[in-house]
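Only one protein chain is missing; all other protein chains are in place.
On to chain A.
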């Protein structure tokens, strides 16, 4: 009784103060915890990132419906950096110094992450990055809920080289021209060398962001594949260039049986924009597929479908879930758990509390945040594209594996695995 009365008192008091003083909206923050969402809602990356914003909003609503965090509601602050890398830094600074968010969930491309890093370091902010990436980075202010190369790229190539995956002997490394594909391909090249693949059997190609004419590249791949030995393509093409790439692949009649393409940035969401029939059998490696069957995933998919209907998303009846969405979902829940544990939203206290957090994820595994390296332990799935744009899991790891953000295949990385 006492409690309620003092609560009412406080509420009346603060309301009257706000009324009298005409306090700025910022004062409202005392009753809520602000959470920044930093994803491109327009431009070349919007195809991938818009769904992450929706997932974040959905998860925040889910947490709020259960009473919020530390008894306070979460208040999302959504900004649109418009696929413009310098703008990411600008918007990040706005979130941290103007909106005073406790944490930010955001970024997709590595170039955008690299762009905001100095801001988060300078202002001691907290960023959750939900997408698989190239590694070679470990920042105190960032938690990486996507895969490091050894949790996605390396197992995928190992699969292609296995008898089951078609015993590929020659590899085309194809990517968009920026830091993620370049670094991943550097790691993969070193890995392939360690497996005895010669440089003559590796072809590396890059295209600019938003490239839409893949005729020459497909012709080159055909020619390269025609020079003997089984060839596979490893694609790190990002954003909406994937649509013309796969269209051209289908039209040119390059079948997955002859030259399989394994992609690291193509998931269910990207395949919604293309007719998947010519792509049947091409592969993707992720840590989650929508087609994985378990109760957690059923719940997750249903929640997102309901959210899409409620938020009136375009084509709400056919929305899909994908790996970075799952990583966003896991990230937000882990952050909420860590805040409860730390009893504070202070950046340093939350970072300390994050170590060892675990969460039962829609992938069907209980994922753990590593004690020392800010990365999740994740299972790896390899799936083949089906005609309906979903994936058919053809290979998976027995359990979650620990991330190696600093790839052992790049010299000089020994002893860098901890923060």
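By definition in this document, a contact is a pair of C-beta atoms (placed from the backbone, for glycine too) under 8 Å apart; a residue touches a chain by one contact, two chains touch by 3 or more; residues count from 1.
Quick note on the criterion: contacts and distances are computed from a predicted model.
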item	value
Among "NADH dehydrogenase subunit L", "Urea ABC transporter permease subunit UrtB", "3-oxoacid CoA-transferase subunit B" or "Molybdopterin synthase catalytic subunit", UniProt-listed name of the chain not shown	"Urea ABC transporter permease subunit UrtB"
From A:77, A:252 or A:301, residue that would touch the chain that is not displayed	A:252
Chain not shown: contacting residue from A:137, A:240, A:268 or A:323	A:240
Identified contact with the non-displayed chain, of A:46, A:197 or A:266	A:46
Residues belonging to chain A that touch the chain removed from view	41-43, 46-47, 50, 163-166, 177, 205-208, 210-213, 215-217, 219-220, 222-223, 225-229, 240, 243-244, 247-248, 250-253, 255-258, 260, 272-275, 278, 281, 314, 384, 392, 394
